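Before any comments, here is the structure.
Only one protein chain is missing from this complex, and each of the others stays in its spot.
Letters A and B mark the chains in the order given here, with residues in each chain numbered from 1 onward.
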Amino acid sequence: MDIKLTIDGKEVVVPQGTMLIDACRQAGADIPTFCFDPDLKLAGSCRMCVVQPKGWRNLVASCVTPAQNGMVIETESPDVIEARKVVLELMLARHKLTCHTCEKDGECNLQDYCYRYGVTESRFVGKVHSLFKDDSNPFIERDYDKCVMCTRCVRACDEITGARAINVMDRGHHAKIATSFDGELADSPCVFCGQCIMVCPVGALSSKIAAGKGKPAQNEKVLTTCTYCGTGCTLELNVKNDKVVGVTSNRDPEWSPVNRGALCVKGRFGWDFINSPERLTTPLIKENGEFREASWDEALNLAAQKIKGIKEGYGPDSLAMFSSARITNEENYLAQKLMRAAIGSNNVDHCARL
Amino acid sequence: MAQEYRVLLEYADKINPEKASDYIKVGGYKGLEKARSMNPKDLIEEVKKSGLRGRGGAGFNAGMKWSFVPQYPETKYVVCNLDEGEPGTYKDRIICQKNAQALLEGMAICGYAIGSKQGYIYCRGEYPFVVELLKNAIGNAKESGALGEFDIEVRMGAGAYVCGEETALIESIEGHRGEPRFKPPFPGVEGLWRMPTVVNNVETFACLPYILTNGAEWFAGIGAKSYPGTKVLTLTGDIENATYFEVPTDYLLRDVIYELGGGVKGGKKLKAVQVGGTSGAFIPPQNLDTPIDFDSMSAIGAALGSGAVFVMDETRDIVDIVNRIAKFFEHESCGQCTPCREGTFRCKEIMEKINNGRGSLQDIENLKLLARVMMKASLCGLGQAAPIPITSTLTHFEYEYLRKLV
Partner (left out) sequence: MANYMDIIASCKDKPGGIIEAYHAIQKEYNYIPQEALKEAARAFKVSEAQAFGVATFYSYLSVEKRGKYIIRMCESAPCHVAGADEVLKTLEAHLGIKVGETTSDGKFTLELTECVGQCQATPVVTINSEPIFGVKPEMVPEILAKFK
């Protein structure tokens, strides 16, 4: 059954069960949110997405309110704007405003919404308790003085990664994100996948590896496939001055159909080797105990020639193939085919069996 | 002279609340028997007809609430809210200590009406002795056969006012942080362990045996038409008789204070009375001639709430009291939604500033703005009600604030 409602004067038809936020977006309204994430369970808690249903006493959070027949919704009524401004001011009142050095500068929801609603400062600034977590892990910076308590990191950790390393501790104004006994991530079930960084709408969570190398918002993004394993995760290389300075997620299911932005510790943090001077960029051939650079054609020809020689001299079973999880299933298939059909041996193995 | 009218507390201190046999001697468990002779649909109609409305504070028609529960799922739950955390309220404790069996009978009646065999009583952590009493009362009632197949388990809260909110209460029974859920879905459809659940207050359940025994018309004829029955009130603050009373719901607030309450302590003048607990509005003396029922209280911008009546004499410093109340809400906010988590903290900060003589007119404006947004945009009733003591005192006692400004 379809539902008909009016949003900002426009009539919209949506299927039953549609939340107002989607109906509003269908009507062209730009609904701001912190806690809403289409890949995570609903929270309904930041109250930034509130809208005004005509005739209702209170505003409703559009992300958790189902559209009802005949509803008349205003998405930018004076009450809605007032509520959103106050929510922003309340967040600002405890936010460490170091945007100039913040990794999230330029793609921070708090920054964007304050700009949109002209919130320059907060009327509610008072006591600020520092919640910064000095966590010695090499990957994830946890600056909870910038946290807006949207809990997307907690949900991503539970629902996407399944590590369940973090949760909310304490309550009220003192509530914060913590591991068990408020310890360090390294002592928790955290697998350092950085999905928490991916979903954080502000600068509370960021990559220590990429810190200071280039603000993601300003970097050129090159879509590519992670080479660490055969899963084929899509990731975005952040490029600045022709150098890779970071990895971010592309969550668009069309571009990232395999992983929807989710990565593992290697994919997200293991990219700094790319610019390493120690990295091999051409094949090397060892002659008289010394390596010398060679072309791919030369190297492949030499390998083929040697393999052939061994097969002729000692039989096919004197050769073995050991393949890698960094190549795809299809490539692994081809590798065993090469071994069995072209060389004639069943001596095939794979690093994943180790 | 206005009198008490005791229905739930008629046999207070005359029967042992743990013993089903004592209760049966004074007519107990007849209501459940009558209910079980009826078709569940007719039973719900009967409860609707009695006009019984929730005694926990929201005032929702009990029969109506039950009627939202779908028939088809096999597992459904009856949950009793005994988390009474509203400061100045202890009526649910009194009802349990004087007449626990009526609560159990009421829950069993509800269980029959909605098709549930399992009840839970969520008792606040401050009442371990009530937990013991209830466990004994349940054991005794089960042994006597009075409850039939209906089982009741007691769960203990652990010091969180927000768990009085029905969905937070459900979360807490499930062993989670007591964070309210967004609604819909309402508990009637998706409650405890995502199954249909009726959550009612102790007093609401305890009314049911009497409604069934004496008939819906009888109950509908007591007190105020739109909120019939009796209400147990607890009097605190500057009052001669700081105790509990059960009165018909059309009882005047003035009589609560000056007749039953014996007047303001020490013969002083009344400055204000806060009804319904710490989230209630402050009522000035000119509004005392209002019946205590839900709608009459709403009409003067107040709330019957839990039935707590907190009396303040002429010497009391309203700003200081509201400052204390602001601290309460700051302590009790669950921290989930932004307006409440940050708002209750900033309200407390601004109230403290004003109370310490450092506030300005701008602070009062900021308070009003904050209050407006918290009331309109908070996720649950806690954040929506937290500013009421502030806004109601700014309406009726603004001079108390102004004289403390810089």
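Quick note on the criterion: a contact is a pair of C-beta atoms (placed from the backbone, for glycine too) under 8 Å apart; a residue touches a chain by one contact, two chains touch by 3 or more.
It should be emphasised that the depicted structure is a prediction, and the values quoted were computed from it without experimental measurement.
Touched by the hidden chain within the whole complex are the displayed chains A, B.
The omitted chain makes contact with just one of the residues A:Ile73, A:Met149 or A:Ile166: A:Ile166.
Among the residues B:Arg55, B:Lys76, B:Arg124 or B:His396, only B:Arg124 touches the chain that is left out of the figure. In the complete assembly, the contact with the undisplayed chain comes from B:Gly157, out of B:Pro17, B:Gly31, B:Gly51 or B:Gly157. From the options A:Phe181, A:Phe273 or A:Trp296, the residue with contact to the chain not on display is A:Phe181. Of the candidate positions B:Lys25, B:Lys41 or B:His176, contact with the unshown chain belongs to B:His176. Even with one chain removed from view, chain A keeps its contact list with that chain: residues 158, 164-171, 178-182, 188-189. For chain B, the list of residues touching the undisplayed chain reads 84-90, 93, 124-128, 153, 155-161, 172-179, 193, 234, 236-238, 242-244, 274, 278, 308, 310, 312, 316, 321, 324-325, 327-328, 331-332, 334.
Basically, only the chains that are shown with their structure count from here on.
One finds 45 Å separating the Cα centroids of chain A and chain B. Those residues of chain A lying in contact with chain B across their complex are 42-48, 50, 57-59, 61, 64, 66, 79, 82-83, 86-87, 90-91, 93-94, 123-124, 126-127, 148-149, 168, 170-175. Chain contact summary for the complex, chain B toward chain A: residues 160, 177, 182, 184, 330-339, 341-346, 349-350, 366, 369-370, 372-373, 375-379, 384.
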